[in-house]
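One chain of protein is taken out of this complex; the other chains stay put.
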Amino acid sequence: MNRLAVELPGLKLKNPIMPASGCFGFGQRYAAFYDLNQLGAIIIKAATVTPRTGNPTPRVAETTSGMLNAIGLQNPGLTAIMTEKLPWLAERYPDLPVIANVAGAKESDYVTVCQQISTVPNVKAIELNISCPNVAHGGMEFGTDPEAAYALTKACCAVSQVPLYVKLSPNMTDIRVIARAVEAAGAAGFTMINTLVGMQIDLKTRQPLLGNRTGGLSGPAIKPVAVRLINQVHQSSRLPIIGMGGVMSAEDTLELIMAGASAVAVGTANFSNPQACPDIIKALPQTMDRYQIKDLTSLIQEMAVTPV
Amino acid sequence: MNRLAVELPGLKLKNPIMPASGCFGFGQRYAAFYDLNQLGAIIIKAATVTPRTGNPTPRVAETTSGMLNAIGLQNPGLTAIMTEKLPWLAERYPDLPVIANVAGAKESDYVTVCQQISTVPNVKAIELNISCPNVAHGGMEFGTDPEAAYALTKACCAVSQVPLYVKLSPNMTDIRVIARAVEAAGAAGFTMINTLVGMQIDLKTRQPLLGNRTGGLSGPAIKPVAVRLINQVHQSSRLPIIGMGGVMSAEDTLELIMAGASAVAVGTANFSNPQACPDIIKALPQTMDRYQIKDLTSLIQEMAVTPV
Amino acid sequence: MLQEKLTVCRQRQLTADVFELTLQGKMATIAQQAGQFVDVLVPDQRYLLRRPFGITQVDAAKQQLTLIYRTVGQGTSILSQLKVGANLDTLGPLGNGFPTEFLQTKQHVLIIGGGTGIPPLYNLAQQLVARGVQVTSAIGFGTQKQIFYEAEFRALGAVHYATDDGSYGFHGHIGLLLDAEFATTHFDAIYACGPRGLLLAVNNRYREHPHAYISLESRMACGVGECYACVVPAEDQQALYKVCDDGPVFATGKVAI
Partner (left out) sequence: MLQEKLTVCRQRQLTADVFELTLQGKMATIAQQAGQFVDVLVPDQRYLLRRPFGITQVDAAKQQLTLIYRTVGQGTSILSQLKVGANLDTLGPLGNGFPTEFLQTKQHVLIIGGGTGIPPLYNLAQQLVARGVQVTSAIGFGTQKQIFYEAEFRALGAVHYATDDGSYGFHGHIGLLLDAEFATTHFDAIYACGPRGLLLAVNNRYREHPHAYISLESRMACGVGECYACVVPAEDQQALYKVCDDGPVFATGKVAI
C-alpha cells in the first residue's frame, strides 16, 4: 500500500502534492530540477481561447511572508497549449495527470476551452478558474455571483470529458454560497483558495508598485485564511477539495488535509524553492509518522467522518 | 509646525500613531514601558454594557508573520471602564485623546455604551466595532449587512457626544457597500481593517488550536489586504480613515497613509515590541526625510487630491 | 518589568530536547521572586509572539539569569541554535512568583515538579535553602533519560523521583508518588509546577492547605496583562484570572485548571 496515494474524481494520485496553477507554468523549466514524475499531478497555467498578453509590469511584489501577483492570465492560448505544452508533458511524463486551469472573459470562452482541452488524453481534470482577481474579466464576477457561477459550471460540465473542479475565491462574505451553487451545477470538487486581493505602495513613487495597482496575495501569510475556508466548505459540502494557500512544508500539507482537503497544491513555494514539491513529498512519510498518521486515505476518511 | 500632527473629526493628534483596540488594553501595563503621552491617541479595548468573559482558551495562536486571536471581547464592562479605566488615563495623561471601542450583541447595547461613554471627558471619539469576527453576536452581522450597519450607525450617532468612526471588516465581497451605508448614516470616519477570519489546526490533536475554532488574523501578513481596502474605501468616500493592519514600522505607517489613511493604529506589533508605538513615532521624521515628505498633513492632503 | 536585549553567555544541552540558556543583562539585578517568568522574542521575524519561560536561576552579581527550555516547536528550536554573544529581546521579570514571605527558618516545604515545570522550582528551592528552609522535592519525568538538574536538586535537599516507565525512582505518575511517600507528612508549604495532570493532582490533594501553590501555563500574546489572551477561570467560574498578570502562580483551589 502506498501511504501517500489518494483518489479523487478523475484523479488517481500517487501522492497528494501538485504544483498550483500559474506557479509552475507548464512544467518545462522545472523539469531541469527534478523528474516531474515524482509529482502527484500538475496543474498547468490558465488556458484561454486565444493567447493573452496579461497585465502591465511590474507584475509581482514581495510582502511579508507572502507575495502579490498580477500576471493577468498571460498564456499562449488554447491551441499552443494543446499542440505544444500538453504533448510535451505527455511524451515525457505519460503517467502524470494534468489538471487544466481554464479561464475566460465570458461563458462561451470557458465552454470552448473546457470542451477542447478535456479531450487531450493526459488532461484528467479541469480547474475552472472563476476567481482570478487580476483581470477585469477574469472570472471574479462568476466567482462572486452564485447564479453566474451555477450557469457557468453547468455549461462547462456539459461539454467537459473530465471531472470539473471549481476554483473558489476567498474574497467573499460567504464562500459557501458559491460552493453550494457550483455543487448543484455538477462540479466534481473544489480547488481553493485563489489569492486574496492586496496592494503594495512604493514609498518612493507614492504609487502602487504593481502595474495593475492591485494583485493577488499568496504564500504563508494567507495559510490561516485557506485553512479556515477549506474547513468551512468541507463542512458544508460533500465534494472533495484540492487545498492550496501558503503550503511550504509537509506539516502545512497535513494541516490543509485535516481542515478538509483531499490533495494539496503548492504555489508560491516553488519560487523560493524550485524543488518545493519533491521536498514536501519526501518529507511526508516521516512527518506522518510523527503525528501517527498511517496513510492519507484514512486520514481523509477520518476527517470526513469527524471533521474538526 | 509639528510635522507629525494630524487633525481628524474630534481628534487633534500630535502624531498619527495610536495603539489599536484590544492590543493595548487600557494602557496601564504599557505605561511601565514608556510615557503614554508620547502617543497620538489611544484606542481602548472594546467596551460592552456588562462585563464579558470572552471565549474559551487558547485564545491566541501564532501564524507565519501573523497571529490569530479569538479573545471574544472580554472586557470589564461599561461601568468599570467609566469609573476605573478612563479616570486612570485622565488623571495621568489628561491630554491623551481616547478613542473608545464599542461593541455589543444588539443595537440597544451599542446605543447604551455610546451614549454613556461619549460623556467621559477624555473620550474624544468612538470606534464602533461592527466587525469583530470572534463572537456570535460581535457585530459582524451589522458589519456585513448594509441596512443593519446603516441603522446601527444612525442610532449611535444620534446619542453620541463625540464623532463616531466605524470599524470595517475585511471579510466582505465589497467593503464599499458598508462604507457607503455608514457614511450615509452620519459616521465621521472609518477605522480599518479589523482582522481576517482564519484558523489553525493543531497537528497533534487534529483539532483547531483556538478554543473558538476560528480567530482573527492580524499582523504583517495582512498588511497588503489592509492597504488595498483602505485605498478602495479612500477612493469611494470622503470620510477620513484611521488605518491599521500589520503596521510594524514608520515605513508601514507611511504606506497606509499613502493608501488613504489619515492616522494609523498599531495592533499586533505591541506584542512583539511593547515599545512599538514610541519606536515608530521616533522613526517617522527621519523616514519622512528619506521619502521627501515635509509633513503628514500635506501628505494626507496630497493623497486626497491625487489618490494613488 | 524591563524590555532588554539580553546577551547569551552560555547555552548547554541537558537532555535530547532540553537546553539551559544563560543570559546576561540588568534584568538579573531586578529583585526577582522565584516563579516569575520572562517573555522572549524569537530572533526570526516571522514569529511575532514572545515565548514565556520560567526563571531557573538568578545571579545578580554576575547579572546573569538562566532559563531551561524544551524544544517543542519552531521558536524553541531556533533558541537552541543561538550562540554565545547573540542578543535576545526579553521582557521581564513578569507575573507573580511563589509566595514565601510567611516561611520561617527550619520550616519544611514540598516541591512538586514535572518535566519543564521544574525550572522555576529550582530557583525557588535555592532561595528557600538560602533562607534556611528545608526543602523536599518530588519530581516526575516520563523516563530516566529525560531527567535533568538531578545533582542540582539533590544538593538542596531530599529528592524523590517518579518516572512513568519506572526507569528511575518510583514507578508511576507523581500523584501516586505523593500518595506513597507523603500522604502523612506535614509540610509548611507546597509548590508545584508541571503538566496539567500534575497540577490537577496537587490542586485536589492540597486544596485545603493554607500554603499550597501551583504555577500555570497558558498561551499568551501581550504577556503583561492587557490583551486577555491567557485567562483561566476561577474555580467557581465567577471570575477570570490572567495567567501572565494575576499568575502564573495561584493558590490551590483558586482556579479551574
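Letters A, B and C name the chains as they come in the text, with residue numbers starting at 1 for each one.
Everything below uses one rule, namely that a residue touches a chain if its C-beta (ideal position, glycine included) is under 8 Å from a C-beta of that chain, and two chains touch if they have at least 3 such contacts.
Because the structure is a prediction, the values reported are computed rather than measured.
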{"item": "Touch criterion as defined above, residue of A:Lys12, A:Arg29 or A:Lys294 at the omitted chain", "value": "A:Arg29"}
{"item": "Hidden partner chain, touching residue among A:Asn101, A:Ser169, A:Thr214 or A:Asn270", "value": "A:Asn270"}
{"item": "Candidates B:Ser65, B:Thr153, B:Thr191 or B:Ser272 - the one touching the absent chain", "value": "B:Ser65"}
{"item": "Listed residues A:Asn15, A:Thr64, A:Asn101 or A:Thr214, member touching the removed chain", "value": "A:Thr64"}
{"item": "Those residues of subunit A which, in the complete complex, touch the missing chain", "value": "22-30, 32-33, 45, 53-54, 57-62, 64-67, 69, 71, 74-75, 219-220, 268-275"}
{"item": "Contacts of subunit C with the absent chain, listed as residue ranges", "value": "44-46"}
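In this text, only the chains that are shown with their structure count from here on.
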{"item": "Identity of the most central chain, Cα criterion", "value": "B"}
{"item": "Subunit A and subunit C, separation of their C-alpha mean positions in angstrom", "value": "47"}
{"item": "Centre-to-centre distance between subunit C and subunit B (centres being mean Cα positions), rounded to whole Å", "value": "36"}
{"item": "For subunit A, residues contacting two or more additional chains", "value": "65, 220"}
{"item": "Residues within subunit C bordering two or more other chains", "value": "46"}
